[in-house]
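Complex shown without one protein chain; remaining protein chains in place.
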Amino acid sequence: MCVGLSAKVLSIDNGTALIDATGAKRAVSAELLDDLEPGDYVMVHAGIAIAKITPPGDAGDAENE
Amino acid sequence: MSDTVTLAHGAGGTQTAELIDRVFKAHFSNPDLTGDDAAVLPEIRGKLAFTTDGFIVSPFEFPGGNIGKLSICGTVNDLACMGAKPEYLTCAFVIEEGFPMEKLEEIARSMAKTARTAGCRIVAGDTKVAGRGQVDKIFITTTGIGRIPENIRTSGTLARPGDAVIVTGDVGRHGCTILLARNEFGIEAEGVTSDCAPLAHAVETMFGVTSDIHVIRDATRGGAGTVMYEVASQSNVGIRLNADDIPVDDGVRGVCGMLGLEPLYLACEGRLVVIAPKEHAENIVTALRKLPECAHAAIIGEVTADHPGKVVMTTSIGTQTMLPRPGGELLPRIC
Partner (left out) sequence: MNNAREIVTSYRGRPLRIMEVCGTHTHEIFKLGIRNLLPENVKLVSGPGCPVCVTGAGFIDEALLLALEHQAVICTFGDLVRVPGSEKSLAQARALGADIRIVYSPLDALALAEKEPDKQIVFLSVGFETTVPGSCLAVRKAAEKNLENFSILGANKTMPQAYHALKNSADAFLFPGHVSVISGTEIYENLCRQGVSGVVCGFTADEILTALAEIISAFSENRTPFFKNCYPRVVRPEGNPAARKLTQEVMDSCDAEWRGLGVIPGSGLCLRPEYALWDARKKFDLPAIPGRSNPACRCGTVLRGDCTPADCPLFGKLCTPEHPVGACMVSGEGACSAFYQYGGEF
């Protein structure tokens, strides 16, 4: 019901995080998460980072969830 | 010459002549391209492959190519799929009034270079200019003739149980590149460029290994997945693919993950699906990998007598599942 993708945070600027999922990069909203830092892994859904996560075994692996 | 293409360039007068001389003849120049109404070709012996294809792509330039390169690759690769050595091409342009002359030159230059790489000549052409809004910038149609060497016969009907299924590189790059170039989804992937390439040399290389190749198809619109279903149906055989063996660029995988798309259904413009007897498969792949445009060639599955007309995937956990049938417009899946 909700395609999600785990991705690595590259940088954060003013509530927007640049994320990287195996080379695909996009700016997403980081406004729903506190204390996000570059290097953290997040679950992204519809352009919003919805959770800070433990990276999957193969870091940054596209899961097509 | 003016900076942009105008309606006068398509009116058949001096400006048309100027456009043809300065842009097309300047780049396409070869002994068979004359000022006459049609090219007169020397005698060609043997069976001929003959094909035509129209090209529209938005944007007309993209990482890894432009519509000019694409228009040559498309027709050259269609010929090559029949085992033919591409010999002669023609091209027809429909250009929107106001199109930058500099871009047209760039397109012509790419076409000439790609044709040279593929070992063929552009011997005739046509240019029409349409009013603003009547076409989307530039459309190109190319037609080509190639000679098929003796003892070579490929067709979508010739896949046999026991054959191996090969792709000549990672799948889905062109479709993914265009999706990103349209910039509708705000996604960037630096490493992702179009796979657009002429594959006549790759085909020649494969036939250097063996003449016993059953099917060659270029996986353009609809991607490699669509080709699998077409061949399974035409040859009335089953195809079984190994999910883990299908080469996919990491960036393409990331983009597909974000948008819920399947790389096997994204277009390629420089990838062939090849079906040949298993005993030749390893040698074919080894030979292909020496070519830069086929560096990621791989055996991805086999042809089976079971489940004719269907494509089955062996998943990463060893289970079997159907590859979904291709269907219509690719739409991102989000919610």
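Letters A and B mark the chains as written, and numbering starts fresh at 1 in each.
What we mean here is this: contacts are C-beta pairs under 8 Å (C-beta built on N, C-alpha and C of every residue); 3 or more make two chains touch, one makes a residue touch a chain.
All figures in this text were calculated on a predicted structure; none of them were measured in a lab.
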Can you tell me which of B:Thr14, B:Asn151 or B:Ser316 touches the chain that was removed from the display?
B:Ser316
For chain B, enumerate the residues touching the unshown chain of the complex.
184-187, 238, 258-260, 306-307, 310, 312-313, 315-317, 319-322, 324-325, 327-329, 331-335
Chain A positions in touch with the non-displayed chain are 1-4, 6, 26, 28-29, 31-34, 43, 45-48, 50-51, 53-54, 56, 63-65
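Just so we're on the same page, only the chains that are shown with their structure count from here on.
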The distance between the C-alpha centres of chain A and chain B, rounded to whole Å, is 35
Looking at the complex, which residues from chain A come into contact with chain B?
1-3, 5, 7, 20-27, 44-47, 60, 62-64
Quick check: in the complex, which residue numbers of chain B touch chain A?
185-192, 249-251, 253-260, 333-335
